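Got a structure for you, questions after.
Complex shown without one protein chain; remaining protein chains in place.
For chain A:
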Amino acid sequence: MSEFRDQHEQELPQLEAMKEYMEDIAIPSEVDEKIWSGIRAGRLRRRRRVYTRMAAYTACLLLLVSAASVRFSPEVAAYVGEIPALRPLVELIHYDKGLELAIDNDFMQPVGLSEEQDGIKMTIDGIIADESRIIVFYTLENMDGQKSVVNLEKVELTDNKNTSISQAFYPHEEDWKIIQGTIDLYPNEGASIPDYLNMIFRFDKVTESATNRPEWQFAIPVDKAKFEGLKETYDINQTVSVEGQKITFGAMTVYPTRIEIEVDYDPSNSKKLFYFDDLRLEDEKGETFSTINNGVTGSNISENSQVLYFQSNYFRKPKHLYLRASSIRAMDKAMREVKVDIDRKELLTRPDSKLTLKDIGTSSEDGQGILVFEMKNENPLDQNHMFSLFESTYKDASGQSFESHMASTSGNEAEYEYQYFIKKENYQSPLTLYIQDYPTRIHGDIDLRIK
């Protein structure tokens, strides 16, 4: 190469030797394989985003989803030994103090049922159950080290349609050894807990060859004596006003796995209240238990009334209890409509400039339309929080209502993409979507004594 010679260069013949030395480094034959692995991982990771599927019977549940399953990387597996040791199950629910307390207080029911299919061994490790909620802990083991990507495709209770199921599962990379996760079951109002949970799981494997779809079936025994009669109820019945918006807190029900509080919003409020930022239960020692921030966080009873779920301090047996909060995400009711011109791919109305429409696309899998929004939000209050922006119901210009069954978020808290899936229909533009959560707020202290 004669393009550029530096005066110092001639004095350093060693440098020239380096090039030859580098060229002597043999290229291992695995490098091509690694490139393909990288491509596959890239394809997966590009797709890796949190999907919220909204089945009809969960439409009234308020969901927040973050990682609820944990992947063991092969490096970690190698570190802990040839047969990787299982993590303490408590680590899977570290996001919920109440559930951690439940485990500490021996409230977990060990199960230990296993079934192996197609090289994947699934074990139901245990459950935590009471009348309001059942959490199923499971472990997947890749027995013969098959290279395949697994994705939890289906979870079903065969004989109980009156229960909602919530699960978060990321597609796992192909070199997995162990995956541990949890599945939440919520018996609907009035549904009884069965003596056995008859559950079916199906994992989709993305491999070159495998097209069979084995199912894992379990009859998981539930020891109901363990939680019978543990429920406690309190009447709060107090109304507060924050920036003129009236909120009434009704009955509180305490279960070991969660606490439920009824909340009513005055229909004459000018704003729609979305979520409390920091609503919490505080005991006489100042220990706080916040609302559940992963999984089902509440359920809507009607337009102006909902039940919010808190991490449970049941096992702390507090003497006194206060309900406190200082800010609420809310928006003028008239501002909640976002109109999307689907022909010109632009927003006709939006709450503010934080929200933009990036694109309108079509899902390659099922032809559904995808409205791709972008959210830019630097508010430090919203760290670790990506908003589920829109309600599942939307309308077109003719006034007809439709249901979206899927939404997804990807990116980071300051700048993320929110995809809203719409059915393949002949819509009359514009579509109207309704905001259900947004980083606009009202402020004011709430401080109620419950007991």
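Basically, a residue touches a chain if its C-beta (ideal position, glycine included) is under 8 Å from a C-beta of that chain, and two chains touch if they have at least 3 such contacts; residues count from 1.
Assume contacts and distances are computed from a predicted model.
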item	value
Missing subunit (named according to UniProt) among the choices "Spore germination protein", "Sugar ABC transporter substrate-binding protein", "RNA polymerase sigma-70 factor, ECF subfamily" or "Polar amino acid transport system permease protein"	"RNA polymerase sigma-70 factor, ECF subfamily"
In chain A, positions touching the absent partner	1, 3-4, 6-9, 11-12, 14-19, 21-23, 25, 27-28, 30-32, 34-39, 41-43, 45-46
